[in-house]
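Every protein chain of the complex appears in place save one, which is left out.
In this document, chain identifiers A, B and C correspond to the written order of the chains, with residue numbering beginning at 1 in each.
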Amino acid sequence: MSVRVGILGATGAVGQRFVQLLEDHPTFEIVVLTASPESAGERYRNAAKWRVDTPIPDEVAAMRVRETAVDAIPDVDLLFSSLPSGVAAEIEPELCRAGYVVSSNSSNERMAADVPLTIPEVNADHLDLIDTQREARDWDGALVKNPNCSTITMVPTLAALDEFGLSRVHVSTLQAVSGAGYSGVTSMEILDNVLPHIGGEEEKMETESKKLLGDVTDGELSLHDVEVAASCNRVPSLDGHLENVFAELSEDPDAEEIHEALTEFEGIDLRSAPERPIHVFDDPERPQPRLDRMRGKGMQISAGGLRETPDGVQYNCLAHNTIRGAAGASILNGELLANEGWV
Amino acid sequence: MSVRVGILGATGAVGQRFVQLLEDHPTFEIVVLTASPESAGERYRNAAKWRVDTPIPDEVAAMRVRETAVDAIPDVDLLFSSLPSGVAAEIEPELCRAGYVVSSNSSNERMAADVPLTIPEVNADHLDLIDTQREARDWDGALVKNPNCSTITMVPTLAALDEFGLSRVHVSTLQAVSGAGYSGVTSMEILDNVLPHIGGEEEKMETESKKLLGDVTDGELSLHDVEVAASCNRVPSLDGHLENVFAELSEDPDAEEIHEALTEFEGIDLRSAPERPIHVFDDPERPQPRLDRMRGKGMQISAGGLRETPDGVQYNCLAHNTIRGAAGASILNGELLANEGWV
Amino acid sequence: MSVRVGILGATGAVGQRFVQLLEDHPTFEIVVLTASPESAGERYRNAAKWRVDTPIPDEVAAMRVRETAVDAIPDVDLLFSSLPSGVAAEIEPELCRAGYVVSSNSSNERMAADVPLTIPEVNADHLDLIDTQREARDWDGALVKNPNCSTITMVPTLAALDEFGLSRVHVSTLQAVSGAGYSGVTSMEILDNVLPHIGGEEEKMETESKKLLGDVTDGELSLHDVEVAASCNRVPSLDGHLENVFAELSEDPDAEEIHEALTEFEGIDLRSAPERPIHVFDDPERPQPRLDRMRGKGMQISAGGLRETPDGVQYNCLAHNTIRGAAGASILNGELLANEGWV
Partner (left out) sequence: MSVRVGILGATGAVGQRFVQLLEDHPTFEIVVLTASPESAGERYRNAAKWRVDTPIPDEVAAMRVRETAVDAIPDVDLLFSSLPSGVAAEIEPELCRAGYVVSSNSSNERMAADVPLTIPEVNADHLDLIDTQREARDWDGALVKNPNCSTITMVPTLAALDEFGLSRVHVSTLQAVSGAGYSGVTSMEILDNVLPHIGGEEEKMETESKKLLGDVTDGELSLHDVEVAASCNRVPSLDGHLENVFAELSEDPDAEEIHEALTEFEGIDLRSAPERPIHVFDDPERPQPRLDRMRGKGMQISAGGLRETPDGVQYNCLAHNTIRGAAGASILNGELLANEGWV
């Protein structure tokens, strides 16, 4: 049974990842690609400066790009969005009002109380907010968000540890340049250097985590009371965010129990989901971005360097930021929406 | 008044920095250079594969290197040591027994209760331990250590904040490759990558901090009760360690008070010391390793990104790891020793 | 029909590539792995510090490594060698005398007049030298070499242009760090830098090219009279050698004829060979190492930037140095040997 999908903002870095990841998808079929007005009418192969390391799929290369506008989009079952957040803030609501179901990677509305912000393995049940959303906004469609790439890397590990009473988190990130988009970080900024600040990133990690770990009951969201303090850095790697997490726990599990909680954290039966969401390395030198970002086709999170601390545990975690942290995250949410009958 | 100095392990990366930094020193005069037995007898220009970005000083280039052995070392006032810690553990005690005063960057004996581990601006008074040391070990000389490069970067900022009741620290480091020595990190390990583990580094930061911030009274050391949890990473930068610090404080200073405490942290009147030990940036994008590591000729620590957290403060700090964090640190300790009459 | 193969020097960087590339090989089956005496007896998973970006094949991981010595090697059909050239120079002749057929990536004996130095698409007929070799050396086995990685990248393009009267070549290389082995280039050497010299590399390109393009008639080799002048540089990329070639031609083909000669250069029907040996880009910004090194599973050579010059043509070419330029080259030679009945 085929699901007809469109990609909003298909020519950018994340848009290209959508195209790449959907190439062999058994049920999702790309039927429309949009971009800014200047590219409208061009073939995708010309509109997109293709920089992904596998060739453009032939049938997509030949498709003509449309403008990102409600009346330019045909009838499809599902839209993926990797629009700049300013553009997304305008058009996504229009599309939902017009009846489209949108699985979006853009940062607007992520913290709205009636917009599901989901990682399928963590809080699939937050899709219940769609009913709340439709009622409140008088929409026929639906808007579902995935979190920021740096948040996704950490939150599944926090969800796995929450059984031990997660109360406070200090986290430092070492984020790859692709997280800023193709032109986001110049070479003169980052060669022989590190950037200690990524605008808005720390706040995203601090707030999104509370929502993802929160609870939805009777269509109402309550945030988790964990306190997260984040420090975000850009480093000269291409893909893969590495994060150093210090988690304060109210209980006192030993290293083995923590190891098991992470390793046994339950997966979800969706096409793009890895069998196990989290792989734990015993070798303290792993995970490393270049060696481990492609585990589980870029969808598995790696952890390592577990050490007990006086008040909890410290460890490192890693995910591929443009797959698990962006395009792959939206696709996984799309698969969840399809699976639960929203598409 | 000239102080005759020698450099133990003069051909390595830190050894070369000693030579560079002492080039125009007004009182310290290099009279002997040692290296491993294979180099003994060679001229320094041939024994050292010079990779520092200023030319070898002519007079040093022509000196003949001696073997690192007690009987090969002439009468000098002060020895600087950047020996591998295994070698240092054997020869430094012999030298001290023979009457030499050794200011050492090597990691052996840093935590010994009778060995001063000093950063002049932080705990110059710990030199009082030399009397304890001489009595306990029956030495005529003295052994003084500087801390590990990652520790030095952070501890002056912690010392500045201790007035607010420093109780707990979580710190993540982004350390430059030069910290591992010239051949310590291969290009294949670090290009497009980050290494999440540096052997022994986390423990060094956790223990050395407690000693540096501790108290010496009547020749006896007591450790500070701050709990430090560190996570240490290697990144693809050449020089300059950047660190993300989360400090828990028992008092509740506002951002301005913290800013002032850091900025006003008092310097020391020594030739290689910067006027102000800590420079605080208001721009959250600074400090950056490449742009800021050379502040104060590589001896000033930079801080930035101050943000209040629920239980204290978070900020970033940066220092040049082979100057303030290694050769410059030993030289500063040497100047302190000379100033206080131990040399 | 299965060919039982062994890998000499299986734990190094090229050795690991052999293991990776042979994982799904339909006819070559790994039955023995050797390494230096210290590793003998260990399981491969422990003996090799595995750094390739796909997991170690399970059955190989569990194999016990043997010492690289004639009497430690069981009866196999074919040996691949990625030994250091000093070690290879001693043991390869012994193995050939003992009857083994060795397809070697090591640099020793590459220029010997009775040792085939082959790139199957270029000079498969040079295998005729094996008869000469066996007679001259009284061997039952055979020794076949593949050229240096920088030579392989260029020579197929020269072979394609030789119909236009190739007389002189100036070539500059931009070589990836993996060409020097895992520890060959330190990070401190190459970050924010370029190394203008690779010991012996220029001479290899200059002499091996003449042999590869040369002629074997009646078991006797004559070198091609092309004059090659090479300048070799190391750059901070991980894999993929890019080369700028200026070829002087006695005829005067136009750009289109050159394009066609490269594109139509004939392939060979071997399992690891790409359908077309050379892909030509019209976009002058390609080929680029990171984007194009994996074309044809790392076995296709890319070219681009064609420009006519007063006396011939200039262009760029690129190949994956540890696949097409090392392990894959030896495997392809092994497939040729099997195909021609030497194994």
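Assume contacts are C-beta pairs under 8 Å (C-beta built on N, C-alpha and C of every residue); 3 or more make two chains touch, one makes a residue touch a chain.
Only a predicted model underlies this, so the values are computations on that prediction, with no experimental measurement involved.
*Asks:* With the full complex in mind, choose from B:I130, B:L191 or B:V280 the residue touching the hidden chain.
*Replies:* Within the whole complex, the residue contacting the unshown chain is B:L191.
*Asks:* Give the residue, chosen from C:R51, C:H259 or C:R286, that touches the chain omitted from the document.
*Replies:* C:R286
*Asks:* From the listed residues C:S85, C:S172, C:T263 or C:N339, report the one that touches the chain absent from this view.
*Replies:* Looking across C:S85, C:S172, C:T263 or C:N339, the contact with the absent chain belongs to C:S172.
*Asks:* Thinking of the whole complex, not just what is shown, which of C:P26, C:P74 or C:P310 touches the missing chain?
*Replies:* In the full complex, the listed residue that touches the missing chain is C:P310.
*Asks:* Please output the residues of subunit B touching the missing chain, sorted low to high.
*Replies:* Interface residues of subunit B facing the absent chain: 51, 53, 191-192, 290-291, 294.
*Asks:* Mind listing the subunit C residues that contact the chain we can't see here?
*Replies:* Listed in rising order, the touching residues are 168, 170, 172, 174, 191-197, 202, 227, 229, 231, 233, 235-238, 242, 244, 246, 284-291, 304-305, 307, 309-311, 314, 316.
*Asks:* For subunit A, which residues reach the chain that was dropped from this view?
*Replies:* These residues of subunit A touch the chain that is not shown: 13, 51, 177-178, 182-192, 236-238.
Throughout what follows, only the chains that are shown with their structure count from here on.
*Asks:* Counting shared numbers against all numbers at the contact of subunit A and subunit B, is it over half, same, or under half, different?
*Replies:* Same; most numbers are used by both subunit A and subunit B.
*Asks:* Rounding to the nearest 5 degrees, give the angle of the rotation that lays the CA atoms of subunit A over those of subunit C.
*Replies:* That rotation is 180 degrees, given to the nearest 5.
*Asks:* By C-alpha centroid distance to the whole-protein centroid, which chain wins?
*Replies:* That would be A.
*Asks:* How far is the middle of subunit B from the middle of subunit C, if each middle is the mean of its Cα atoms, in Å?
*Replies:* Centre-to-centre distance between subunit B and subunit C: 47 Å.
*Asks:* Express in whole angstrom the distance between the two chain centres, defined as the mean CA positions of subunit A and subunit B.
*Replies:* Their C-alpha centroids are separated by 42 Å.
*Asks:* For subunit B, which residues are shared contacts with two or more other chains?
*Replies:* Residues 191-192, 236-238 of subunit B touch two or more partner chains.
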